[in-house]
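Just one protein chain is left out here, and the rest sit where they should.
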Amino acid sequence: MSEQALPAGVKTAGIRRHSGELRALAARWGIYVFLVLFIVVSGIVAPSFLHARNLSNLVIQLVPLALVALGQCLVIMARGLDLSVASVMATAAVVGTSFSGDNHAVLPIIVVAVLIGAATGLVNGLLVTKRQVSPFLATLASMIVLQGLRFAWTHGAPTGAMPPFFRALGTQSWHQVPLSLFVLVPIAAVVGIVVHRTILGRKIYIIGGNPVAAGLLGYPVAVITIGAYVASGCLAAIAGLILGGYAEIVDNSVGSGFELDSIVAAVIGGFALSGGRGTIPGALAGAAVLVLVSNIVLLVGLPVQFQIILKGLVIVLAAACYRTR
Amino acid sequence: MLSVSGISKYFPGVQALSDISLDVAAGEIHALVGENGAGKSTLTKVIAGVQPPDEGELRLDGRVVKWHGPAEAKAAGIHVIYQEFVLFPHLTVAENIFVGQAPRTRLGLLDRKGAVTAAREVLARLGVALDPQRLVESLTVADQQMVEIAKALIHRPKVLILDEPTAVIAGQEVVLLFERIRRLRDEGVAVIYISHRLEEIFQLCDQLTVIKDGRVVGSRKVSEVSRADLITMMVGRDLSHLFPPKPALTAAQQEPAVVLIAEGIDLGRRVRGAGLSLRAGTITGLAGLVGAGRSELAMAIFGGLPMDSGSVTCDGKTIRHMTPAMAISLGIGFVTEDRKGQGLAMLLDVAANITAASLGTVQSGPFLDRGKEQEVAESGIANYRVVCRGPSNPVATMSGGNQQKLLIARWARTCRRVLILDEPTRGVDVGARTEIYRIMRDLAAQGIAILMISSELPEVIGMSDSVYVMREGVIAGFLEGDAITEEAVMELATHHAQAA
Partner (left out) sequence: MSISSPAKSPTFRPSPHVIRLGLVVLFIAVLIVIGSVLTDRFARSTNFLNIYEQSTDLALVSLGQTLTILTGGIDLSVGSQISLLSVLTSGLINGDGSLVLPVCAGVIALGVLIGVVNGLGVVFLRIHPLIVTLGMGAVLQGVALLYALGPAGSTPDGFDALAYSRVGGLSVSATITVLLYLLVAFLMRRTATGRAIYATGDEPAAAVLLGLPVRRVTVLVYALCGFFCALTAIYLVSRFGTGQPYAGTYYTLESVTPVVVGGTMLSGGRGGVIGTLLGAYLLSVLNNLLNFMHVSTQIQLIAQGLIIMVAVSAYVERKKVA
């Protein structure tokens, strides 16, 4: 790769370059190959896997995780981390039950929930960019504060019901197509296009890849980073409303575990915690892998505990595969 | 004492060392000379056990040795002072000096008081007034260098390798350092001294070995070589051919338009009241020792560091609070010193990196025009001879020289008026160097004012139409035309008596 004529070693270099290309190819497409293989194998091992009802159930479970993962990806792309998403989800669900419980309240619920998500993201983003707090701590702190505020608001035990609208959104299907998919698809498309096809997306990649360079390129690093946290908060709020509709009984634990699961989905999808790498379709595939792993554990009759065990193994494995030498 | 035979080392894409042999006797100062990227640092790391050689063997005291890690080499008496310091900023001076080999009490615990006392002694022997209990973070670069040297002294090494130790110190400090090195030689230490400052080699060293492109060009007694011989050995050709000829100034060019004026720039204690002016179509050098404030001044002009006071005037607009975005829109470009840390997004590809400063030209609406980007990238690759597999080549796998050309390609698209290059040939091999020099001349010929920060005196002299020299945060002087000589630049860079 040097421009100098290299008398010896050129051959070696050639071979290594080749293996580097293969690695890059595997990193780019491996997740999709794995996903397809997984589906095929699952279909063979457990034929019930491919039943329309099972698939539709899987998608219903996938949507909230995918939504949170999309936001998490934006943050990780910009070299951050958002641990507050689960807390935002639970808060959104609690908001969902705090109004009259009928469909008149749908709009205010959405507005309030999304505003809470956005405000959380704003605080996270400000702490990270203006105070240089590490993202881990900033979002950890806002997670705790939000949890406290929610407990204070509900006095520990939320009462009331989600409006039928959200219950339908969380559980119903239209010709076997889950309704929540109609929320995920446009949002995923928008996020995907912004990230992969716009100038803004390119700037996020460069901010994550080299924040100092991005500053010297005159990019509005702080504004974009804050924007990523705000988007993550908003998406988590929407996911929380859908999950609240799915869960029927809303308590304070709605969404618990999603902060880590969304990070896992992003990592499986090729995102590096050091920023600047990963794709949105990859992360969606990563979320799908997580949901499928949980599902197949049940279908083949393994104890449910193996869901988490496998999840743990998958994240380490995935990170090991993507690691750049 | 130390004998290196037939050492080869490959890295993906590059053969860094091929068949290197070298003998260093006890009580000898052996100069290891070569251009940037010739393989000196890699050889150092092989000797020090940081990287295993792919072929060849090392002998110490006649015995074949094979290191498994740097700790073994160190225990055997090989000590290296690296060019980029190996210091822990949040440990104290004493802790740094004794890291890994601290004095112990009888119970096997670290003897902190003993370490402080011993550190104080060794620093005093070096003639440095440093409190051993200060954090290294708070020291100046020159003092950090002294800590590195103190670290070497307390280990009583058999072989001491110094990689460009004078890059950051000057004057009396250099004299003291040389004295110290000679005394070590007289005590029987084998010293390998890496430098490309020729006068130092003639002043200090007994023997020299020149390496080029990872191979040994020759080994001689210093007393038997002339300066000109050495230069020819190092570069393989006459040095004057390395630099493109400076254009003869036509009458119109003799008073070229001033494009940028920086005045009274203050930046903490690191830059004090510095000012300079850049003229269209010329290359202005900014020389000085490392730590003199050159990079900081450039950063301030570009808006990367907010200046405490002062102003930058470009195209008749005077700006007191410059930002990078403003600088870019004024047509200023900045190729930073630290390519990885401040320039490139290493995980992204060539295209993304080339267009990073000029995203406006590859957009349609809010969208990225991939076709346009591809075109821009391809023309950048062709114009600046960036060797890569194409626009989608990840930057991380490219050589230093190509990464540097890529950065120039990035900024050439936006720098209509001024291009600042900070150490443009650091870590760049000779071939790419000449290309970078040619590109700089070409850009100047298009009427761009170029500001080049460089620590390489031949580069400053060979490239600059005029030179500003900085010392301890202030502009110490300005040289032009034939007045630009190594002696004049060094004088300004080091002597305390001279004023601007």
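Think of it as A and B in the order they're written, each chain with its own count starting at 1.
Rule of thumb we're sticking to: a residue touches a chain if its C-beta (ideal position, glycine included) is under 8 Å from a C-beta of that chain, and two chains touch if they have at least 3 such contacts.
Just so it is clear, the model here is predicted, and its values are computed rather than measured.
**Student:** From the list B:G6, B:P52, B:P89 or B:G264, pick the residue that touches the absent chain.
**Tutor:** Checking each option in B:G6, B:P52, B:P89 or B:G264, the one touching the absent chain turns out to be B:P89.
**Student:** Using the definition of touch stated at the top, determine which of A:S48, A:N103, A:S134 or A:T159 touches the missing chain.
**Tutor:** The one listed residue touching the chain not shown is A:S134.
**Student:** Have a look at B:V64, B:L110, B:V258 or B:A483 and name the one touching the chain we're not showing.
**Tutor:** The single option touching the absent chain is B:L110.
**Student:** In the full complex, which residues of chain B touch the absent chain?
**Tutor:** 48-50, 69-74, 82, 85-91, 95, 99-100, 102, 108-110, 112, 120, 123-124, 127-131, 133, 135, 172-173, 176, 296, 299, 304-305, 336, 338, 341-342
**Student:** Against the chain that's been left off, what residues of chain A make contact? List them.
**Tutor:** Residues 83, 127, 131-134, 136-138, 140-152, 155-156, 212, 216, 260, 263-264, 267, 273-274, 303, 305-316, 319-320, 323 of chain A touch the chain that is not shown.
Keep in mind that, in the parts below, only the chains that are shown with their structure count from here on.
**Student:** Please report how many Å separate the Cα centroid of chain A from that of chain B, as a whole number.
**Tutor:** Comparing mean C-alpha positions, chain B is 43 Å from chain A.
**Student:** Which positions of chain A touch chain B when the two form their complex?
**Tutor:** 1-4, 6-9, 12-13, 16-17, 20, 24, 197-203, 205-206, 209-210, 212-213, 215-219, 272, 276-277, 324
**Student:** Mind pulling up the chain B residues that touch chain A in the complex?
**Tutor:** Answer in residue numbers: 10, 12-15, 18, 213, 302, 304, 323-329, 334, 336, 341-348, 352, 355-357, 359, 363, 366-368, 385, 387-388, 394, 396-399, 401-402, 429-432, 435.
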